[in-house]
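Missing here: one protein chain of the complex. Every other protein chain is in place.
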Amino acid sequence: MTADLRTYLAHVELPNPVLTASGCGGTGRELAQFSDVHRLGAFVTRSITMAPRAGRPTPRMAETPSGLLNAVGLQGPGVEAFLERELPWLAERGARTVVSIGGGTVTEYTALARRLAGVAGITAVEVNLSCPNVEDRGRVFARDGAAAAEVVASVRAATPYEVPVIAKLSPDVADIVAVARACVDGGADALAMINNPVGMSIDVDTMRPALAAGTGGLSGPAVRPLAVRCVWQVHAALPGVPIVGMGGVTTGRDALELVLAGACAVAVGTALFHDPYACPRVLRELEELLQERGFDRLADAVGLAHRPAGAQPRSRSDLEESSL
Amino acid sequence: MTADLRTYLAHVELPNPVLTASGCGGTGRELAQFSDVHRLGAFVTRSITMAPRAGRPTPRMAETPSGLLNAVGLQGPGVEAFLERELPWLAERGARTVVSIGGGTVTEYTALARRLAGVAGITAVEVNLSCPNVEDRGRVFARDGAAAAEVVASVRAATPYEVPVIAKLSPDVADIVAVARACVDGGADALAMINNPVGMSIDVDTMRPALAAGTGGLSGPAVRPLAVRCVWQVHAALPGVPIVGMGGVTTGRDALELVLAGACAVAVGTALFHDPYACPRVLRELEELLQERGFDRLADAVGLAHRPAGAQPRSRSDLEESSL
Amino acid sequence: MAGSPVQVTGTVLTTRRVDAYHALTVVAPGIADRFRPGHFVTVAVGGRNSSMLTRRAFTIHDVKPDYGGTVELVFGVRGAGTAWLADLRARDTLDLVGPLGRPFPLPRDPCTCVLVGDEHGAAPLFALGDALQQRGCRIDFVLGAPSADRVFGALRARRMGETTTLTTEDGSLGMRGKVTDVLPGVIADARADAVYACGPMETLRGVTAVAVEFDIPVQVAVEESMACGIGVCMTCVVPVIGDDGVTRMVRACTEGPVFRGERVRFDDVGTIPFDALGAPGGRHA
Partner (left out) sequence: MAGSPVQVTGTVLTTRRVDAYHALTVVAPGIADRFRPGHFVTVAVGGRNSSMLTRRAFTIHDVKPDYGGTVELVFGVRGAGTAWLADLRARDTLDLVGPLGRPFPLPRDPCTCVLVGDEHGAAPLFALGDALQQRGCRIDFVLGAPSADRVFGALRARRMGETTTLTTEDGSLGMRGKVTDVLPGVIADARADAVYACGPMETLRGVTAVAVEFDIPVQVAVEESMACGIGVCMTCVVPVIGDDGVTRMVRACTEGPVFRGERVRFDDVGTIPFDALGAPGGRHA
C-alpha cells in the first residue's frame, strides 16, 4: 500500500508535499517541458513585485562547494504582467499556485496582497521576507521579528480568509524561533524556511567578488544542515504551525530529513537547475522511503525525529541547541 | 622573489598567516607527527575551560555535503592540566601558541584569562564566544553583542598588555558587523571568524538526529561562502582590525579568497581531518599564488577585493549586502 | 522550433584531443534527433557525490546518426568541471540535458555568409555551415584564437569554406591579430550578406560593430554564466533591445544564446542599463 501523501498548508489541502521553491521554477512553462506542473504539490512563483524589475547585473551566479550563490535581484515583469500572462497559464494547466511576493516597504507588500486578493487560481500567498526594508537602511525584514510581523500582519489583513499566508524566513538570524513566533503572532498561517543565507565568493584570479552584486544567497545541499536545524527548532517551538521545508533538497532522503524534522511540505530549488525532473523524482523517492518504513500517511512522519523512540539506543541524551 | 608572508595580530608578528583552527589540531602532538608545529603561523589550542570537560555523547560527528557537523562539546582536561602538560610541550617545540578559552559565564572567562596571565609561551588569547551563556538561558555569547563585549572587556582587562585578545565570532547572527564592533569596542585587538553555524542532520534510517546532541556546528567548504561574506563585511566596516579568517579553507586558493576579503591570517580546521599536512600545504600554495600575482607582501593582498581595480570590467556595479 | 529538451544518460563513445581541445562523442539519441545548429547541451560534472552542483554548458559541435544518434562536444579545460570531463574515457556515462537554446536562424534564400569563430566558439560553425550550404549559401570562415593550438577546426573550415581566414594574437598561425581585424576584408571580398559569430562577448561586440558598419545582419551566440540552462534561474541574462525598442534583461539560455547582434547591448553587459525595463530608478520601475 502506498502512503497517503496529502498534506495541508493550514486548511488548504495539497495532493502531495513536493513544491517548487520560489525563484527556481521560472514561470512554470519552462518546467512543463519536462513534467506536468499540476502534478506538483504546488507551484511556487518567483517573488512577484509591484513594478517590473530588471534585477542585478551579471555575473549573477557562482558555484561553491555543494552550493550555489545567486544574486538575481527579483527580476520579474511586475504583478500586472504576472496576472496577465503567467497566473492564467498555471491555472489552465491545473497547477496549484502559491504566489510569492516581495517588496521594499510594508506598504508595497500590502499593495501586492490587495492586488492579488480575489484573483482566482491562487492557492496561497508566500511572503518573501528576505527583502531589504528601504525604510530601515536596507535591513532585511526577515532579520527583524517586528518588521517581519508587521509585513505578515498587513498581508494577512489584505488577503481573503480562505487563502493561507506563508511567511518565508531566512536562517541568518540569531534566533529563528523568535522570528517565526513573531510571524505567527502576526497572522502567518504557515512558515517556509529557509531562504538563502547571505554568502560571498571571491574570484582569486580577477581578485574581485565573483558576483557583480558582491554578496549573494547561498543555496543547495551545502545549506541543508542549516535548513534541517531551522525546521527542527521552529517545529519544536511551534508544533502546530505547518512548515514548508527547503534548502538543499535533491533526493527523497533529503525531503524525508526535513519532514522528520517537522516540515509537512518540502520545496525543491537549486536541484531543479541540475535535474529538471527533480520534483516528480523527489516525490517518488519520498513515497518509496515512507513505504519502506511502513508509514500509512506522510502526516505520521512529520516531526517524528522529535519523538524519542524507546527502542533507539542513542535516545538517552537530551537534545540541546548548541554547537558545543 | 617570494612574497613576505609575515603578518600581524595587533602588534604581534607571525612569520606566516596559516594557523590551525581551534579544536582541530588536537594538542599539537598529533599534528607534529606530520609536520613541525613551529612552522605554523601559530598553533591555536582547542578551547580551554576551567574544569575538565567530558564533552558530548557520541555520535559527535556527521558528514554533510561538503561539510561536517560536530558536537564535541569542548572536551578537554581543564586549564590546569593544559598548562601542565600541553602548553610546555608547544613552547619547547618553538610553536607560537594562541590559547582559545571558553566559558559559561563572564566570570569563568575572566578567571581563565587571569590564570593565563603571565604564563610564558602564550602568543595571544582567543575568546571563543560560541559558548552558551548559562546566565542567559544558554544563549550563545556570540549572538548578543553586549554579552560578547562584556566577555571581551573582562578578558582584555585580565590579560597582560602585550598579549593580544582575539574575539571569535559566529556567523549565525543577523548582523555580524554589529557584534564585531561591540567586541572591538570592548577591547578586542583582533577578530577571528567564523566559528561553526549551528546545523543538524537527521538519519533517515534511524529517523533520529545523526548527532547524539541533536544539533552541531557546521564546518568545512560548505560554509566558506558564509566565512568570506563575514570577513568581507567586517573588514569593510572595521578596516583597521586584524581578522583571522576561517571556514572551509582547504587550499591556498581558499586562503587567498579570505585574504582578499580582508583576513590577515587564515586558520585551517576541518581540512586537517582530511589532510594532516594541510597547514604547510595551504601555506605553500598561498605563497605560490601570491607570487604568480606579483605580490611582494602578503599584506598588500589583504582586503584587496574591496578596492575596485580600475581595469576590471565588472567593477562598475556597486556592492551591496543583500541576497536579492 | 525544435521539440522539448530531454535528459539523457549517454555512454561516451570516443574521446579525443584536438590541439588544446578535447572532443567527446556521446550517445544521446533524443538530443541528436532534435538538434539544430547553435543548440547547446548542459552536462552534469563530477560524478555521484560531486561537490559541483551546476551543469556545464557546451555547444553541440556535431551530431551523427550512429547508435541511434550521437552528439559531439568540443571544449577546453578551464576549471574543475572541464578537467573532470577531460578525464572521461570511452564507456563512461555522461548526463546531458538538451538540445537547449535558440539555434541559428537560417536565411530563406541562398546568400553569402561569413562564419566567425573565436576559440571554442568555432565549434558550432561547421554544423551551421552544412545547413547553410544545403540551402545553397556560400560560406567563408574566419577563425581565431590567442595561439595556433587554440584555433579550432581550421582544416575542416578550409575544406568547407569558400575562403578561410585564420588569426592568432601571437601570430603563430594565419594573420597576427584578432578575428575582428580581418573581418572587414573578408566581408568586402566575399560581398557577404550576413555574418554568424560565436566567441567571447568582446569578440561578438567587435563582430557586430563590423557588420553594422557594412549594414548586414549578424547573428551572435553569446556565452553567459548559466546555472540552469533551461530558463528557470534567471542568472544568464543579457541586455537586449526588443522589437518595441525596449531593453530587457533576457535569458541567454532560452531567448538566446543566438541573438541578432545589433540587439545586444554589448557595452552594457555586466550592468543593468538605466533605461532597461525595471532598472532601478528607471522609468518603468
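Chains: A, B and C, in written order; residue numbering restarts at 1 for each.
As a working rule, a residue touches a chain if its C-beta (ideal position, glycine included) is under 8 Å from a C-beta of that chain, and two chains touch if they have at least 3 such contacts.
Quick caveat: nothing in here was measured; it's all calculated off a predicted structure.
When the omitted chain is restored, the residue from A:Gly26, A:Pro65 or A:Gly245 that touches it is A:Pro65.
Remark: the omitted chain is touched by one listed residue; of C:Thr11, C:Ser50, C:Gln133 or C:Ser147 this is C:Ser50. Checked against the full complex, the candidates B:Ala10, B:Met61, B:Ala91 or B:Ala299 give a single residue touching the omitted chain, namely B:Met61.
Taking the whole complex into account, chain B touches the unshown chain at residues 23-26, 30-31, 33-34, 46, 51-63, 65-68, 70, 72, 75-78, 212, 220-221, 270, 272-277.
Contact between chain A and the unshown chain involves residues 65-66, 221, 313-314, 316-317.
Contacts to the hidden chain, counted on chain C, fall at residues 46-52, 80, 83-84.
The working rule: only the chains that are shown with their structure count from here on.
Counting contacting C-beta pairs between every two chains, the top pair is A-B.
In this assembly, B is the chain whose CA centroid lies farthest from the centroid of chain C. Distance between chain centres (mean CA atoms), chain A to chain B: 32 Å. Averaged C-alpha coordinates give centres for chain B and chain C that are 45 Å from one another. Work out the mean CA point of chain A and of chain C, and you get 35 Å between them. Looking at chain B, residues 65-66, 221, 314, 316-317 sit in touch with two or more other chains.
Within chain C, the positions touching two or more other chains are listed as 51, 270-271.
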